[in-house]
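Other chains of the complex are left out, but the ones given are in their true place.
The letters A and B name the chains in turn, as written, and every chain counts its residues from 1.
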Amino acid sequence: MTHDLLMCGAVVTPSGILDDGWVAVTGEHISAVGQGPRPDAKRVIDAGTDWVIPGIVDGQTHATSYRGLPGFAETSQSALAGGITTMVDMPYDNPDPLNTMARLEAKVAAVEAHSHCDVALYGTVAPGQGTDEMAPLAKAGVCAFKLSLIESHPVRFPRIPADEIMSILSASVPTGLPVGLHNEDQEIVQAMIARHREAGQITPEFHEPSRPEVAELTATAQFMELGAATGAHVHIVHLSSSRGFEIVAEHAARGVRATGELCVHYLHFDAARDVDRLGARMKVSPPIRSGAIEGLWEACEAGRVTFISSDHSSWPIDNKLVPSIFDAGAGIPGLETLGPSFYTDAAARYGAREAVMRLAETLCRAPADFFGIAPRKGAIVPGADADLAVLKRGPAPFDASTTRDGLNWSPYDGETFDVSVSTTVRRGEIAWDGTEILSRAGSGAFIARH
Amino acid sequence: MTHDLLMCGAVVTPSGILDDGWVAVTGEHISAVGQGPRPDAKRVIDAGTDWVIPGIVDGQTHATSYRGLPGFAETSQSALAGGITTMVDMPYDNPDPLNTMARLEAKVAAVEAHSHCDVALYGTVAPGQGTDEMAPLAKAGVCAFKLSLIESHPVRFPRIPADEIMSILSASVPTGLPVGLHNEDQEIVQAMIARHREAGQITPEFHEPSRPEVAELTATAQFMELGAATGAHVHIVHLSSSRGFEIVAEHAARGVRATGELCVHYLHFDAARDVDRLGARMKVSPPIRSGAIEGLWEACEAGRVTFISSDHSSWPIDNKLVPSIFDAGAGIPGLETLGPSFYTDAAARYGAREAVMRLAETLCRAPADFFGIAPRKGAIVPGADADLAVLKRGPAPFDASTTRDGLNWSPYDGETFDVSVSTTVRRGEIAWDGTEILSRAGSGAFIARH
């Protein structure tokens, strides 16, 4: 038989790297994976010794923060340019949080109208809303719920009181879905910010101490106990230091369904080293910390990091360049740097082959599994969706002005990565060729949790 | 030489029980401890085979809740009638919390004017007050600080925000003092109470579910993390179930200065068994739980319970007998039942000799050590204050109408203990003879932490 597409290269499968390997695509699926002699295909892309990896599954994207639902258009193109074929979109976003069936339908419609990549969707519950919509949302395919213990915006990103979190966790149990938490203690953070403001300490170096590690840890510990009491799957969506991952691991060891997620920028930037250079450009919450990177790698090695995501937030740079760091928006663009940043840092630590194996595990397979969209997504195996990317090896300067996200700034601007994304295939379609987006708006699909 | 007083009986020392033993008192101190032939003394009390124990140190008393500072008079007489020679008085009380030097001075003056027993004093910090008074209070001899994560009364018993707890913990470190916490999460408890009220569930059996164990555990876990971050000694003043003691032990194992306290009623009453009979008479916060007793004994055996106290609260019964359990005062009288209740329950589990050894350890030596008033208090050893009590062995029906606390009610009313307190000696003075208080008001002293 003749396949539709044959992608050749150093193919990164869950069982190892196939040098001189190939992936055969028929329709939207991977029909075969092989090594050596190649079958016939209508089209062949030969990546040579470059890495052919599964399409990345970014487990944490804020696609519509800036432009609302039409924002899927630009965000999803940026995803493809970063080798990401599936974004897991967060529910706290403009115009409204995804907390009802109506809003789910609206977001799915926006995906189908605007998105170039596939999208899985988090749901949430608004303060005071009750839990009645959770089961329908789960049935309709949302892949997780998200909550916060700190208010970022009263409607879009509200704090949920502890008693309501308890109810929500209890209601999540029959759905089987994880419940993610933005883990910062509001009282501590607000008080610290007020103190710094009062002291006139409003420059970027005060962002880290204004949100101290303990604010994360108390929120994390509280959520773990709520998970233990309810039997829910409690997930921390970002831990900025190794101690947080230890807390999660300790609870998991005593039987709590507890997991923790890392974002790639915590592995790359260091507050003490980089804040003078980057200022508000590296403002995320929880903040990037000083001296935390080594501990985070060790948490990865100890198996305590469930997966790694971008936490891409589509804020324009104007949102950042304000007099006080406390008025600057939190969040950074990250779709086009997620894979290259992880790969480059991992290669420095482990060498190239282990780096790309870890990437395929931590950025592809693990999040797909976590969000219930594996084995369809996340691995190069026969039968899976034909979501593939080529990581072209060689020094790749990163120029934020060329990004596809409509934002065109990044804390990574000017850095040189070890790889660039030269091809992205989404369900069999060549959607990115290293220069241009080739797919059409709406070619992305909503991926329901199974 | 001739001693002032010789107390003979089965003397319970930290190293064991001296049958046919004696304690010689000269002035206010224990001058000798012996067995067999007795030295000369001006006065001899021969307890025969009854237990001679150290005066009990009650680590948690609310002496002035009902009558304000003059309340020391009745409360301290009740203490002596219960074999308690030192009360550690809580700072949340009428008329004002003990959070300034002026209030410390007022309370010390009240002790010296009214108290029949010795008194150590907790301090506290009011919301928004700052930490400047902490060092002077510590220097003046307060033995610990107490805080709460739930508001019981806006002035007398306020909630302290997490950020202020952090500051207070940091400020406690140079003082070396423990910081105790009333460990309930306000949001959870208030929401649960509101739900029960809305549902018309206002009878006593709804007290326990309205303050669920998880509300304790999240507050406990949060406080432990704050202790870890600051290096402070973090102490939970009452844990109602074994899981709480596990959390404390886990943090202690990783180097946090973490301790936990039990109150005697949690070892004696069971909500499911007793609530119909006792109703609001057993309302305490955190609530007495169902099925928790066995786990709490095991926590004692595992060394996780630092000491056991009464949490005596001087509320009149009228405060309890109101239509809704949620309007009833929390807290119960407990000074005259602390020792007999513990002894009786422990004797059923361990036999009489081990029971009285555990009593001397857990109700006497351990709290004295914790509050920095050992070796002066808490053990029958030469050189210590001559604080002694005789536990007369034999069935002892407990009639709350005869108590000395000015309240004359108790959830224990009508129970029969295995022992009664037939003599109490406070600093060499026979202050209670089993029937009458013989000491004068103001004979009690303020005992500063050393």
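Heads up, the rule we're going with is that contacts are C-beta pairs under 8 Å (C-beta built on N, C-alpha and C of every residue); 3 or more make two chains touch, one makes a residue touch a chain.
The model shown is predicted, which means the values in this text are computed figures rather than measured ones.
Novice: Going from the 2 copies shown, figure out how many the entire complex holds in this file.
Specialist: 4
In this text, only the chains that are shown with their structure count from here on.
Novice: Using mean CA coordinates as chain centres, what's the gap between chain A and chain B in Å?
Specialist: Each chain's C-alpha centroid was found; their separation is 52 Å.
Novice: Which chain B residues qualify as touching chain A in the complex?
Specialist: 161-164, 166, 185, 187-188, 190-192, 212-214, 217-218, 221-222, 224-226, 228-229, 247, 250
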